[in-house]
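The following block contains the structure, expressed as structure tokens.
Excluded from the complex is one protein chain; the other protein chains are retained at their positions.
Showing chain A:
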Amino acid sequence: MSSTLSNNAMTSLKRSLAADPFASNISSKVYVRSTKSGKVQKIVRELYLRQDIPCSSKLCTSCLKTAPRDASGVLAPLVLSAKPAGTKKYKQGHYLVPDTNALLNALDLFEQTAAFYDVIILQTVLEELRNRSLPLYNRLIGLTKSEEKRFYVFFNDFRLETYVVRDPGESINDRNDRAVRRAVKWYGEHLTEAVKAAGGNSKSVPAVVMLSDDKENLTKAKRDGIDATSLKEYVGGLENADQLLDMISVVKEGRELRDARSAEALYAEYFSVSKMMTGVKNGTLHQGIFNVSPYNYLEGSIKVPAFDKSLIVLGRENINRAVHGDVVVVEVLPKDQWKEPSTKIIEEESMNRDENADADEGEAVVTEKERKALQEEVKKMHSKSSEGKPQPTAKVVGVVKRNWRQYVGHVDESSVSQSAKENRKQQTVFLIPMDKKIPKIRVRTRQAGEIIGKRVLVTIDSWDRDSRHPVGHFVRSLGDLETKGAETEALLLEYDVQYRPFPKAVLDCLPAEGHDWIVPPSTDDPGWKDRKDLRHLDICSIDPIGCQDIDDALHARPLPNGNFEVGVHIADVSHFVKPNNAMDAEASIRGTTVYLVDKRIDMLPMLLGTDLCSLKPYVERYAFSAIWEITPDAEIVKSDFTKSVIKSREAFSYEAAQIRVDDETQQDELTTNIRILLMLSKKFKQKRMDAGALSLSSPEVRVEMESETSDPIDVKTKKHLATMSLVEEFMLLANTSVAAKIYEAFPQTAMLRRHGAPPKTNFEELANQLKVKRGCELKVSSSKELADSLDACVDPQEPFFNTLVRVMATRCMMSAEYFCSGTQAYPEFRHYGLASEIYTHFTSPIRRYADLVAHRQLAAAINYEALHPAVRSKGKLEAVCKNINVRHRNAQQAGRASIEYYVGQALKGRIVEEEGFVMKIFSNGFVVFVPRFGIESLIRLRDLADPEPESVFDAENYVLRTSGNREVEVELFEKVVVRISDVLEEKTGKRKVKLELVGKGSK
């Protein structure tokens, strides 16, 4: 058919459509879609039906004759095996044809290696899946590309025999189901014929089995005489049924049960999509990302473009099944329901610990206890003077996009019935996610007994109106709680860090010489083309102790005219990682190297990161150099960028460099050069500070490990050395100069980094707290003013107070982000924290992908090489930016979580008394920050004494007074002494530090 289609001569000019020789082969698809603006469009598409779409079974010879070839004449290989695996029911072997629901509910299953081979994915199903869930669609496409899984995509809607026209009055779903059944039937007949033609036994024809969870579809299939089975039934017939059964999402089953009982809905129904869209468009509804408060799981906030301040969403009914991170649409509540943000800590665990996972009957959305907690809130609100400003509240009326991912957690032991621990009865248990912002998930499993005390991975499948908690299914177990392996993997999964070893395709991109690679000795080698020979310079690197991936090295020397020449030399990673090969793709997905306490997850393979790219001392390395001429007053006279070859003289640690500089007797070249750098860096820093750069603070600690067992033994706070700011200043200088250079060369597509000015409202609370408690005024109209007013926030008796304020101010900031220059106006490029007009990341290409992109752009800007199209396309760069922004944030969080875990481990079994500061205060507890260990933790009233003491909370003055069996008065910023011990937190299954209040003042 294909060949005749275009060559067929037209015989008649004026003919009715019926006489058209193609009429039977051409159909058109007409459908209606509505656009974002609410317009309805009618789309007409042609469909060319054909008979040369192969069945792709190795049993069939007839399809091979007409099988398609691509433009270079290559035949697409056949996918489905001639001897597919059999099951109890289909002994002769079988091909699977899942329908859309089967894939939606249990794609995890299809990714298993134990079963699910030889699967036919129909075009109809693929299209439907794409509409329903893009991530699942992408995963499925990944599966079809895997050779061993043998997934074949059959374009049934293009094949004449399997094309189905939608009947009048038939719903699109029914039409699609019918198309699936037609395709299954055709496959069956086709294979029988094929086997017959080959002279085979008709009994050996593999069965073609439709997998569906739709009852009606199954019944109709039976009527049509097609092999069809539900997922559950099918998996039940497999060998490792128990394991696999758990992975079937419970959605379908649950619904059937509920239908029978006509359960009442607990939550309000979501608005229809068009209603939400119209609402958002004309401003009555608002769209934004839903965030849950870390202290109160019943309070969420949502930042919408229409208002400066976030809207508050209070209570289960208003949150209406939104989960942290979802994109939701909210409606503002009437003014009489406006409230102050909660001053109370509410934790799900302590509220609903006795809930029964299995019980559905008589369940209310809001439990009595929760209701009481909220009532008290309201009462407090009303009793207060008019001073307390209620904030606008809102309720969720619909979810635009779920951002559900896989969650790491552990099974709530109390929800598992004793008897089930022994036998393998299926039961429902609660799974408590590690992330406190995620509600507990109801999971049906047969393995409850086995997964108690394990770290497990689950996904949320759905959250129906009639279920109080989301329903999910168990994916796999990571190992026992509190074992290093399981906890590290949990952390990596939770923050979506790609930690699998590099695949072969990536390793194939490495230089063939491996560790023996050297800079070519002959300067005629193509590697030397346009490279400056800087081997004669006294270059050295300064890094933290034990650093293996040395990104940067420095040099300085006096010039005859009294100025200085300063060079920053960055590892030339772009020489090894060429755009668009497998290694580049992998690095762009990883985005950054992730540093955990005991582990480093590299962005690039070890060979590059720690050897070939790393600017190790005493060996020649390729580098990308930025060289400036600088006056003694730190004015830049001239700057120059070039690819180069360098030989680092020495790799110092910060400490070693510091000692060398301080030692007056050291007068060698290298040391004097470092002194020049130090002198200049101080001037640069002063200039930055004068321009309004902020010096912010975040609690940083280092965990000391025992060298052999790598068990944590102690926690140290990081010391700051002058050599650290030396390196920092020159890296900032390099980054800023490079940013300006690549922006000049590529105004539309330069890879830059910006830090938005925080909205004033972010500082409102902190400013008020400072004013009330310390009489300091925080000015936030510019970074300069903020920097100055932060400097003024000092307490003569308490030197740490200033740092504490800086820590708190840091949390009010926006986060910096990568962006592509064409997407923002120039004034938006500003880096608020550094008070720089333009900024990028250039200096750490080994561990950050953004730097690698900047390297390529700079190389093109200095005409070293042509810019690869992928680095020039705005769309592509935007996608890269979006990804690395997320990766960067995740990497930071993972790093912090890792430190937190190890601090907990280091303190295991020890009891220490330390000084701390009150950082945040609630009506039933307060948060204490302990600088010595960089930890902050909550002390609840009920931790103070048992029973919980009575308390009065003065929200205006941030004072909490307790009376009764323990009398304490705690106020904000106050110095307290706490006893630190460790406790296994039941809620998250993490070992966490627990603080107890000992007294006030110093130790």
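In this text, a contact is a pair of C-beta atoms (placed from the backbone, for glycine too) under 8 Å apart; a residue touches a chain by one contact, two chains touch by 3 or more; residues count from 1.
We adopt the following convention: contacts and distances are computed from a predicted model.
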Checklist outcome for this item: Not-shown chain resolves in UniProt (candidates "Ribosomal RNA-processing protein 41", "Cyclin-like protein", "SDHC, cytochrome b subunit of succinate dehydrogenase" or "ER membrane protein complex subunit 1") to "Ribosomal RNA-processing protein 41"
Checklist outcome for this item: Among A:169, A:546, A:875 or A:909, contact with the omitted chain is made only by A:875
Checklist outcome for this item: Logged for chain A, residues touching the omitted partner chain are 2, 5-7, 9-14, 20, 22, 26, 28-29, 33, 39, 41-50, 53, 68-72, 76, 123, 126-127, 130-131, 141, 144, 153-155, 157-158, 580, 869-870, 873, 875-876
